[in-house]
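Written out below as structure tokens is the structure these notes cover.
Missing here is one protein chain; the remaining ones are kept as they sit in the complex.
We just call them A and B in the order they show up, numbering each chain from 1.
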Amino acid sequence: MTGSAARAAIAVRMTGIQKRFGAVAANADVNLTVLAGTVHGLVGENGAGKSTLMSVLYGFYQADSGNIEVFGRPAIIRNADDAIALGIGMVHQHFMLVDSLTAMENVMLGAEPHWLLRRAESQVRSKLETLMQSTGLHVALDALVSELPVGDRQRLEILKALYRGARVLILDEPTAVLTPQETEQLFGVLRVLREQGTTILLITHKLKEVMRLCDQVTVMRAGCVVQEMPIAQASIEGLAEAMVGRKVQMGRLQDDVLSLGDVLLQASHVTVRDAMNVVRLDDVNLNLRGGEIVGVAGVSGNGQSELLDVLSGLLAPIEGELLLCGQRFSAAKWLDPRAARSWGLAHVPEDRHARAMVMDFAAWESAVLGYEALPEYASGGWMKHAAMLQGTATMMERFDVRPRDPALLSRSFSGGNQQKLVLARELGQLPKVLLVGQPTRGVDIGAIEFIYAQLRAMRDAGCAVLVVSSELDEILALSTRVIVMNQGRVAGELPIEDCTEASLGLLMVGGVA
Amino acid sequence: MDESLLGTLLASTLRLATPLIFCALAGLFSERSGVVDIGLEGKMLFAAFAAGAVGAVSGSTTLALLAAIGVAIALSWIHGLACVSHQGDQVVSGVAINIIAAGLTVVLGIAWFAQGGQTPPVTTAVRIQPLFPQAPAALAGVPWLGALVGEGLLGHNAMVYLSLALVPLSWWLLFRTRFGLRLRAVGENPQMVDAAGVSVTRLRYTALSLNGLLCGLAGSYLVLAQSASFSPNMTAGRGFMALAALIFGRWYPVGALWACLLFGLLDAAAIRLQGVHLPVIGEVPVQAIQALPYVLTVVLLAGFIGKAVAPQALGRPYAKER
Partner (left out) sequence: MNTSYAMPRWADLVLLPLVCLAVALLAAGGVVALVGQHPVEVISVLVHGAFGSARGLSYTLYYATTFVFTGLAVAVAFHGGLFNIGGEGQAILGGLGTGLVALWFSAFLPSWLMLPLMVVSGALFGMAWAVVPGYLQAYRGSHVVITTIMFNFIASTLLVYVLVNHLRPAGAMSVESVAFSESAKLPGMHEALAWLGVAWPASPLNLSVVLAALAALGVYLFLWRTRAGYRLRAVGSSPSAAEYAGIRTRHQVVLGMAVSGALAGMVGMNEIAGVHGKLLLEFVSGAGFTGIAVALMGRNHPVGIVFASILFGALFQGGAEVAFEVRGFSRDMVVMLQGFIVLFSGAMVYVIAPLVARGLNLAGRCLRQTGARHG
């Protein structure tokens, strides 16, 4: 254990940090004190402000107001170079590595000690080997990055930061891409680094890890710090509640208990791996019945996006089966978006700009996206221009899309109006199954209630609705029952009556309800 | 086969490959840094014109060389202005340079020399002479190796040897220096290089300057060593063949060298094979041999003879994301 004298020194102190993006206060009067030589956890949901705060510390953003002190001295951090000069290093979620170069070359780049590579390499190698010995961070220096497994690449990123003299190390969701074994190895390394006096800032939403590793924890919610305490005084339940805590509106719009219809969509044992062979969905089972809204809650990045992609046919799993409106699909021959639509599935994507619309198309062209081959829109190979325009006008009327101009470019509409048009398009097909991702992201307040009403109307008409959202409020407002995803698995399922901040929060962070 | 035939074949191969080697190395630096270079043809052409014009007027080899290199570097910088400093499409810019060069060289040629676009022949004093003029005759008597070494290897001018020497030099620059490491990195992942505090723009412009230098050498070789004057469109697609050689060599200097030698050999052999009956295949039309470099490149790109992996950031304009 390092001496308490060293521990008492403050590595980083941020006071009164304010950062607005437009109307949104990402950081509102945030204070953070990080003791030197400790592992300090920074937890919160998406949008809580923790990433913004760390970006301010690392120089990606400038705070609107507030002060930063690094090791007791006031610091102005305008860019990454300033941060590095002060001894702050950051390991991003998305690695900044060149695959075709070796590990050592990646560490060296930009800080080569000599213009002749051979000479530079021998100097760097000895320094790196000392570093690897003392920290226990081992990476094959001469291996190409493309050959390294994900855990090694992350270690390489840490080495890169340490090589540049980082005494404060910021880690952004480091275990998101790691296997349990790799996570253990990482923790071992972090403990060694702490022994050596390095200060570590761990951004995460995984409370179990926080409890195991951190000395101190700060909880952020909606741009503010809501709790800060030594770990000894914290508990998972308490942290979860602080992270998620809000008054759940009891008595949400009480509708009569509707009779649930048949199972319209049934997914069994669905497993998905991504390009780096990391498991994204792990043996997921899901049922959707007509007349219900199933909300999928959870911190972003825990498999919700992959779930939507798999169910809509954009992604094929390596294992699993799907039953959609009586039609069976297996992993070997998965459904595709066109087949999905023909079997009565509609999908409102999470990413409006890249998926839901073609931004450079006119509104009417986006309004038929995915449905351009339907008989009401096409005959022979020809598009029925008038019918499409008329159809779009009707959609705009029904969903109050403004301005009511089908010829206007899709990108010219506001976010809310774009979303309404997309919903109009998908709902207009009277689907049996409706998948919706982030229904009100980027949508103004006025449109939100309208959208909710539309989704409830679909439910009442017997449609099976799946809503994925990172806004817990939204999930609670809409759902008949709630599924929580954590690390690619369905962590738990609760009927709406049993949902409380504590129970949901716990599921979201990997605890057991 | 007869040794003197082999000797002349080797000699022709090297002579024909030289401008290809210069150009391929030029393309190598540019493309390794992430900038597509379709304009090799135009730069080589314009450099040849500059060498011919300045050589004829000034009577100085040095000035001719400098003019050629200067012009090519200027064109590379224009390419950089459009594509590196701004988000212009790299292919379109390259095509534009080719067309401009094709037209402007003739326009200036006619205006300045009134010979239908040709430049007057440069004098022998300006032309680059063989380094060892006695060698071919001296070694002719030696059996077997005489013709091969004498005429094939030693009978060339300095630029041929320079092109060969530049291959290991380029390799060394690319793989053994700090600059080369950063260059290779910026062609794969410019964000990473930017985050490491190295200027992406500066790296790419340096690569483009090297590119211009080498294209200048290619163009001046055509006029100062091969023929004696510039004639309209004298590059005749060699810039594209060099691009094909670069791709065929998988963006490595030595690979590009072998490809250039192969293409040079095909070119040298094409004329000789005309009318010759080969076993099994019969008479090979000269056009088939002329087309072979291009066909081989397509076959390579289609993945039928191994994979050609381009630098990952090739062709994509870099915009700082913040």
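Throughout what follows, a contact is a pair of C-beta atoms (placed from the backbone, for glycine too) under 8 Å apart; a residue touches a chain by one contact, two chains touch by 3 or more.
Every value quoted in this text rests on a predicted model; they were computed, and no experiment measured them.
Considering the entire complex, the omitted chain makes contact with A, B.
From the options A:Val358, A:Ala387, A:Ile448 or A:Ala502, the residue with contact to the chain not on display is A:Val358. Of the candidate positions B:Leu6, B:Val57, B:Ala102 or B:Leu173, contact with the unshown chain belongs to B:Ala102. In the complete assembly, the contact with the undisplayed chain comes from A:Leu314, out of A:Ala240, A:Ala267, A:Leu314 or A:Leu504.
For the chain left out of this panel, the touching residue among A:Arg13, A:Arg153, A:Arg341 or A:Lys432 is A:Arg341. Check B:Leu10, B:Leu28, B:Cys83 or B:Leu139 against the missing chain and you find that the one touching it is B:Cys83.
Listed by residue number, the positions of chain B touching the unshown chain are 36, 38, 78-79, 81-83, 86-93, 95-104, 106-108, 110-112, 114, 117, 232, 237, 240, 243-244, 247, 285, 287-288, 290-291, 294-295, 297-298, 301-303, 310, 315. Within chain A, the residues in touch with the undisplayed chain are 313-314, 336-341, 347, 349, 351, 354-361, 365, 369-370, 372-373, 378, 381-383, 385.
Here is the rule we use: only the chains that are shown with their structure count from here on.
Computed centre separation for the pair chain A/chain B is 49 angstrom, with centres defined by C-alpha atoms.
Within the complex, the chain A residues that touch chain B are 60, 80-81, 84, 96-101, 105-106, 108-112, 114-118, 120.
On chain B, the positions that touch chain A within their shared complex are 175-182, 184-185, 188-189, 191-193, 195-198, 312, 322.
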